[in-house]
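A short write-up of the structure that comes next.
As you look at this complex, bear in mind that one protein chain is not there, while each of the others sits in place.
Which chain is which? They are A, B and C, in the order written, and residues in each are numbered from 1.
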Amino acid sequence: MQAIINRAKELLADGTVARVLGWKAGDLPYNPEPAYFETEEELKDFVYNGFCGANLSKYMIEASKLEGKTMVCLKPCDTYSFNQLLKEHRVDRDKAYIVGVGCKGKLDIERIKKQGIKGIESIEGAEISDEAETLKIQTIYGEKTLPYADAMLERCHVCKGKEHMVFDEQIGESKETKDAERFDEVAKIEAMSPEEKFAFFQSELSKCIRCNACRNACPACSCRKCVFDSNKFDSSQKANADSFEEKMFHIIRAFHVAGRCTDCGECSRVCPQGIPLHLFNRKFIKDIDELYGEYQAGEDTDSKAPLTNYTFEDAEPSIVGKRG
Amino acid sequence: MQRIGVFVCHCGSNIAATVDVSKVAETALMEPGVVHAEDYQYMCSEAGQAKIAAAIQEKGLTGIVVCSCSPRMHEATFRKAAERAGLNPYMVEIANIREHCSWIHKDMEEATKKAVILMRAAVAKVNLNTPLQAGESRVTKRALVIGGGIAGIQTALDIADAGYEVDIVEKTPSIGGRMSQLDKTFPTLDCSACILTPKMVEASAHEKINIYTYSEVEKVSGFVGDFTVDIRKKARCVDMDKCTGCGVCQEKCPSKKALSEFNRGLNTRSAIYTPFAQAIPNVPVIDREACIKFKTGKCGICSKVCQAGAIDYEQKDEIITEKYGAIVVATGFDTINLDKYDEYAYSQSKDVITSLELERVMNAAGPTHGHLERLSDGKAPKEIIFIQCVGSRCSDDRGKPYCSKICCMYTAKHAMLIRDKYPDVNVTVFYIDVRTPGKNFDEFYRRAVEQYGVNYIKGQVGKVIPQPDGKLLVQGSDLLDNRQILKEADMVVLATAIEPNPDVRKIATMLTASIDTNNFLTEAHAKLRPVESPTAGIFLSGVCQGPKDIPETVAQAGAAAVKAIGLLAKDKLLTNPCTAQSDVLLCNGCSTCENVCPYGAISYEDKEVNDHGIRETRRVAVVNNALCQGCGACTVACPSGAMDLQGFSNRQIIAEVDAICR
Amino acid sequence: MSSQKKQAELIKEISGVNPLKCMKCGKCSATCPSYNEMDIKPHQFVSYVINEDIESLVNSKSLWKCLSCFACVERCPRDVKPGKLIDAARQVVVRQKDQNYLLADEIPELIDPDLPQQLLVSAFRRYRR
Partner (left out) sequence: MPLENKEFKPKIVAFCCNWCSYAGADLAGSSRLTYPADVKIIRVPCSCRVNPMFILRAFEKGADGVIMCGCHPGDCHYSTGNYYARRRMTLLFSMLDYIGVENGRTRVEWVSAAEGVKFSDTMNSFVEKIYSLGENVRLGDLRCKQ
């Protein structure tokens, strides 16, 4: 963390960048939030630890419009999103000074709490530089320990890799955290009977309160105006609980980002209701990989996206239901 | 709020017999925005159109719905009627209650209910219609004719005579096509070359006609009035400007084993060759696969004997890019492959030949120099049997389901010519039906029977069995005498089905012209627009559209030319205003739409926008309305819904969906 | 439905043939090796079925003269296949009589070494229970 702060100070001082985009400490030990830092003074609040899950690439859309360059801290997985935004001309590469920061897996406070750890006062072992494999958590009920991996976000268990896809410089080492297969969860649902599938999604989607957190956090959901807020589809009747968007919101959202979603997992991370929203996006990714060849959005900035591409021999829609 | 008028057509009894039209009109009055509804016998008639005009003016209608036949039939009619009455033509919607309702449903109640729903959907849509203005695009005053047979030549001549530049692209080394392979033509028996050659010469000498032989269309882009075409001029290895057409190279060429395409493979030609004596241009090409120089690097005799120094082994294919306003397809036909017809012994015996091969056999420039002889042993045949409908009218996968149309007549011609020249030869024709609708056609056929004594037997041949002595035993049936016939013949001629040139599929794809299951190009309307493709600016000439004989081909070629001229004569074309439009305030500038546009109609500009007080420069999509054809691919690709299609907007389609599901 | 009509329908059902597709080209008759033995010719079979004259058909000599060589089936350009109609007519007869069925066990003793195998197979196909 200190290395990042030091570098940020240098870059601010020599005028390379006009501001730094990173995270600052929140009011609790586990809720740092994205923040801009424009002076050395402000940087004293800068933090970077296991709870800095937020993907900052989406902030670069706005930062690209500001005067001067912005130093942005991107974790390996965030760089996919940045690349995808670059491909869609939403961010300006020249306005970004990308510091690829190391990552040893990000922590999921909800998961920690679910394991009965409440009243948290401080957490040790969440620092990136910390080699410890366990978290030491001071609570008002005393000290608790938890293996780091048991506190990780789902997305880190299926990590895409330690490499930054795009960067100006790299600070810090990343750790291999992948210990599960990315599509296992999707495959499990695919194997269910239609009744089970429906029951599963109905129960999950019934939790949705339409707070739009998923949409706001998603780097692919970067439209200036969401179709659900415009009158282009007659789909913007928010007040009506029985309206079109209420039922179809998540399917449509997943379709809109299909082929563009990098599987960064922000939607699931930010959902206050804990809906596993990534299961929608990942289903599309799995289908795309299986039907049209492996494709990872954000891996590059010039390949054709699967939905703006075709081959003469593409599978017919009737393949659905014929597969296993 | 729109003021909508609904007009329900009876179409005589076509609609009214199954749909309660007055009920549809009554129900319409209850729909939002509808201020006028009426039904009438024939809405498309002048009186019907007058009713629409009157209602528009009297009731101040801002939109109309006509419940009638398919919009593909009369949308244009009603749009024009509305326009004459002062209403924007794009404020007209059609509810198709004939093809999609009255004609397919029998129960009146059910059909009426459906008609009401279709009307509702159209009303819901027209409520959201906005007046649209057609744009303009320019017309390149030059036509492309693909195929240099009689159809292509005639079309090119007619267009050129009207004063427009025409390019003919012909795949083979010479223009002339199938007609150049024919000996005589029915029903007047003129020599084919005698009537074709002058036309070929005229085309090549015409100052407005430019001929690319040994060339193929490689790529087509653009749209009506403004096509851009890449033509691949294959390397001839002979300099067209230097060659004098003396023919010495062909004489001296040591490689003479290549099968002559022109003579249907019945004899051979040299590796450097012109397909036939009257070829235009009279410049040979080198068949690289047969040429010893290309195969071994040694030889070069043609180059040595060419006094003009025209041989150029280094010549490369050349791509010519040219712009055209109209394209005429005249790709013609070939005979089908007979491999699957074992019973006729075509591949087993040299003496079983197709009618096109017989043309070459009877032709003085053919493999037998015009002598009628068996190809196996050169003997003069005494007994010839013709078999009709080989592969035509066949519903299995061996042949074609259609009638090839020309076989009855050319068989009568062949039979007659043989009997005329060789009166001692017996000629028998096995037929299923003799079809001779055409001027002087039946008289011609009857002459073959009555004057020339050709033996016509009603019944198909079941099998041709080559005998050890070289004869062919033909087993057929005589359905009128009800007996089976076993007859020995010296020669059997198969009236082989014709099919569109196999290349046409590739060409149709490039042109985005539709094609039917038999690979014939589809016409815009089977009866009323027979020489136009549904794709604007593409016209059809000759057999590529359907089987036809020479007189018909020439007539259609002229018709296609007239249609093309009609297009070229315009300085500007009104473009379809149902194009995509991007909302600058919603556009992300993400380039997704650009990636799916087949016409390259979308580009990006940095535009100053004022988004609710925020002024900034944004990268936004801009649609070129002249290029956009209105497919709508971009509208679905667009994640933010900024891209919408005029005339088929998201809200309009959703309104239709809602109305139907209501 | 008259019994003749019923039988005609039955023949169409068993054979899977639509006789209306026939264009009367006569290729079946042209190709038939038993043509001269037949009183009703193969191409006429089709019109007999269309005209629902099944009685004449089942009483004809032809019914039992067809060798089931299927040359007509193979060569019919219209997918009408008179051989199948004949076959079906024979089945109608067999069903009416409710006899003359053949069981697999009975075959060995019926085998005559001079008999073409094809005939045996087609006989079994026709008369098996």
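We take it that a contact is a pair of C-beta atoms (placed from the backbone, for glycine too) under 8 Å apart; a residue touches a chain by one contact, two chains touch by 3 or more.
Just so it is clear, the structure is predicted and the values come from calculations on it, not from any experiment.
Asker: Could you tell me which displayed chains border the chain that was left out of the figure?
Answerer: Visible chains that the missing one touches: A, B.
Asker: With respect to the chain omitted from the figure, which of A:D92, A:E154, A:E190 or A:D300 is a touching residue?
Answerer: From the options A:D92, A:E154, A:E190 or A:D300, the contact with the absent chain belongs to A:E190.
Asker: Quick one: say which of B:K51, B:R98 or B:K208 touches the chain that got left out.
Answerer: Considering the complete complex, B:R98 is the one touching the chain left out.
Asker: Quick one: which of B:I52, B:C67, B:A111 or B:I336 touches the chain that's been left out?
Answerer: Within the whole complex, the residue contacting the unshown chain is B:A111.
Asker: Please identify which residue in A:L107, A:C226, A:A258 or A:L277 touches the non-displayed chain.
Answerer: A:A258
Asker: In the complete complex, which positions of subunit A touch the hidden chain?
Answerer: Against the missing chain, subunit A presents residues 186, 189-190, 192, 194-203, 205-206, 208, 227, 233, 235, 244, 246-248, 251-252, 254-255, 258, 280, 283-284, 287-288, 291-292, 306-312, 314-321.
Asker: What residue numbers in subunit B mark contact with the hidden partner chain?
Answerer: Given the touch definition above, subunit B has residues 70-73, 96, 98-101, 103-107, 110-111, 113-114, 117-118, 121, 509, 512, 514-517, 522, 534-535, 578, 596, 598-599, 629-633, 635-637, 645, 648, 650, 653-654, 656-658, 660-662 touching the missing chain.
As a convention for this text, only the chains that are shown with their structure count from here on.
Asker: Is the way these chains touch best called a line, a ring, a star, complete, or other?
Answerer: line
Asker: Please identify the chain with the largest separation between its CA centroid and the CA centroid of subunit C.
Answerer: Computed centres place A farthest from subunit C.
Asker: So which chain ends up in the middle if you average the CA atoms?
Answerer: B
Asker: On a C-alpha centroid basis, what's the spacing between subunit A and subunit B, in Å?
Answerer: 54
Asker: Using Cα averages as centroids, what's the distance between subunit B and subunit C in whole Å?
Answerer: Spacing between the chain centres: roughly 44 Å.
Asker: CA centre of subunit A versus CA centre of subunit C: separation in Å?
Answerer: Centre-to-centre distance between subunit A and subunit C: 73 Å.
Asker: Mind pulling the residue numbers of subunit A that touch at least two other chains?
Answerer: If we look for residues of subunit A contacting two or more partner chains, we find none.
Asker: Given the complex with subunit C, which residues does subunit B contribute to the contact?
Answerer: It comes out as residues 343, 389, 393-396, 398-399, 432-433, 458-463, 475-477, 479, 482, 484-485.
Asker: For a test of understanding, state which residues of subunit C touch subunit B in their complex under the given definition.
Answerer: 21, 23-32, 35-36, 41, 43-44, 71-72, 75-79
Asker: Touching residues of subunit B toward subunit A in the complex: what are they?
Answerer: 583, 585-592, 595-596, 604, 611, 616, 619, 637, 639-642, 644, 650-651, 654-655
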